[in-house]
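All protein chains but one are shown at their positions in the complex.
Read from first to last, the chains carry the letters A and B; within each, the first residue is number 1.
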Amino acid sequence: MKKLVQLNVNGDTHELAVNPDETLLGVLRNHLDLIGPKRGCDSGGCGCCTVHVDGKAVYSCMMYAVSAQDKNVVTIEGLGQNNDQGNGNGRELDPLQQAFIDAGAVQCGYCTCGVIMAAKELLDTVKNPDEDEIRHAIAGNLCRCTGYQKIVDAIKLAAAAV
Amino acid sequence: MTLPDLSDYFVPTQESELIDLLGRFGERAMIVAGGTFVHGLEARGLLSEVEALIDIGRLGLGGISQDAAGVTLGATTTLAELRRADFVQTDPAFGALQDALDYPPVQIRNVGTVGGCLAASAPLYDVPAALFALDGTACVRGAGGARDIPLNEFFVGLFENALRTDEFIAAVTLPKPAARTASAFLKLETNANDLAIINVAVRITLGENGRCADSRVVIGGGVGECYVRAGSAEAALEGGKAGGELFATAAAAVAHDIEPVTDQRGSEAYRRHMAIVYTRRALERALGRMVTGGTNG
Partner (left out) sequence: MTLSIIGKSVPRPDARDKVTGGKGYPVNVRLPGMLHAKMLRSPYPHARILRIDTRAAEQLPGVKAVLTPADCPQRKYTTVYFVPTDAASMVRDMLVMSDTVRYAGQPVAAVAATSIEIAEQALELIEVEYEELPFVFDPEEAMQPGAPQLHEHAEHNIAVNPVMEFGDLEAGFAAADHVFEGVYETQRVHTCYMEPRVCVVDADGNGNFVVHSSMQHLFGLREKLAYVLGIPESRVRVIKPPYIGGGFGGKLDIGYIEPIAALLSVRANRPVRIEQTRYEDFISTARHPIKVYLKTGITKDGVFTARYAKSILDTGAHATHGAEVINVHGAFGFLLTYRCEHRKWEGYSVYTNNMVGGGYRGYGSPQACFAVESQIDEICDELNLDPIEFRRKNAHQPGDPHPFVQGMHLDTYAFDECLTRGAERIGYAQRTPANTDAGHIKRGVGFACQPLWVSGCLGFPDIYEHSGAIIKLNVDGTADLSTAAMDLGSGQITTLCQIAAEALGLPMEAVRITETADTTTVPFDAPSHASRVTYSAGNAVLAAANVAKERMLKVAGIMLEADAGDLEARDGRITVKGSPDISIAIADVVRRAESPFIQVTEDGPGPTTVEEKGTIIGLSSTAPAGNPSPASVGFVEVTVDTETGEVRVERAVYAHDLGKVINPNGAEGQVEGGFQQAIGYALMENLQFDENSGACLTGDFLDYKMPTAVEMPRSIESIFIESNEPTGPYGAKSLSEPCITVPAPAIANAIFNATGVRIRDLPITPEKILVALGKLPSE
């Protein structure tokens, strides 16, 4: 009944036995202890679970883990760079993560990792997105705290920094 | 929600394998392409009888090709890939597709497939309405061989289509549009991540005299069990001089073709009114594209 899958997540390969109907979100959270992707609805409505699969933003709650076999999955935990300066700061943040802090785009933060992953695809593909492009790029993500204004500011800030 | 009867998740690499599986499990098989619709059903507890999930992602069914006859979209082409296609971006004839592909959120565009959105046969979706208005045909294969089903005949009911249980969609073809053709699509939604309250896809082809030589008006959302091809509107357009007056008349005719429902998203009267307004606006949008648009055909 269980299926064996090989998942490549944030650069690490994991071999896992999963139920065939388990979602990628379930596997990331429950098997791999990656808590960045979050469950807000389980039905493609909120975007809290957004991760990248082969560089593309997807709802991990709507993808069977088995179908991610051999693909590259990146969660918020995989953003940024390892920092070897030994200054205790750990990972160096992705410009988007830093911009979300600087612009005050984080309140409860429950939506944040998903929004950043959606915005990441935008900045990976469009050089200097305008406000409309930014807003449409995160239209698949709900935020109940910020009214999106500071999220949009943060994405602009990161776009300028990249 | 889980699938209590599920016995396995298959990932065939040969079409023959797929056809065997479909034959073996019959009604209890569920093809998974992008899985976005499948998950929606699962979340609502509607898949409790499924025994086999069959992932068609490794059959090489993706890809877009173009030739003199038109374009062929492999069934597992994602909406994002289609949206990036050159003809979608630039050709006014495919404007409806460009418009429709703007609506789904990026997370859905990246995984949702052309075949999946058709086979779902949910008239609430946008992309199928556009494919329908562009005279798309589903190229189907199954135990009995291959056959072509024009989309006109493909949708037969809510969540129901003309596929037999052993068949799958291999590709969708869109014929090469005639010269002076443009299309457009509009969707009525409450927020930017919504299923259509109503949607409208139109295509018009003008004759040399500037009159409407051919047209398609397709309406979706809660206007019937399936997408509705608005024959009365198309008839009203026939031979008329493209422009505001003709479009208003044609749009008004839509009312005869649709049977809108009343539900929590809107009443019958509202849907009817909006179908008319949006048909007119979509026709104007298509005409605007034709005037300003690039090369055609």
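To be clear about the criterion, a residue touches a chain if its C-beta (ideal position, glycine included) is under 8 Å from a C-beta of that chain, and two chains touch if they have at least 3 such contacts.
The structure presented is a predicted model; accordingly, all values stated were derived computationally and were not measured.
Participant: For the full complex, can you list every visible chain touched by the one that's not shown?
Facilitator: A, B
Participant: Given that one chain is not shown, which residue among A:C108, A:V126 or A:A161 touches it?
Facilitator: Considering all chains, including the one not shown, the answer is A:C108.
Participant: Using the document's contact rule, name the residues of chain A that touch the chain not shown here.
Facilitator: 19, 34-36, 38-46, 48, 75-77, 80, 91, 93, 97, 100-102, 104, 106-113, 116, 131, 134-136, 138-152
Participant: In the full complex, which residues of chain B touch the absent chain?
Facilitator: Interface residues of chain B facing the absent chain: 1-2, 4, 43, 188, 190-195, 263-267, 269-270, 273-274, 277.
Going forward, only the chains that are shown with their structure count from here on.
Participant: Mind listing the chain B positions that touch chain A in their complex?
Facilitator: 1-3, 6-9, 11, 32, 35-36, 39-40, 42-43, 53, 55, 57, 80, 102, 105-108, 110-111, 191-193
Participant: Taking the complex as given, what residues does chain A use to touch chain B?
Facilitator: Chain A residues touching chain B: 1, 3, 19-21, 23, 42-45, 47, 50, 53, 56-59, 61-64, 66-67, 69, 118, 121-122, 136-137, 139-142.
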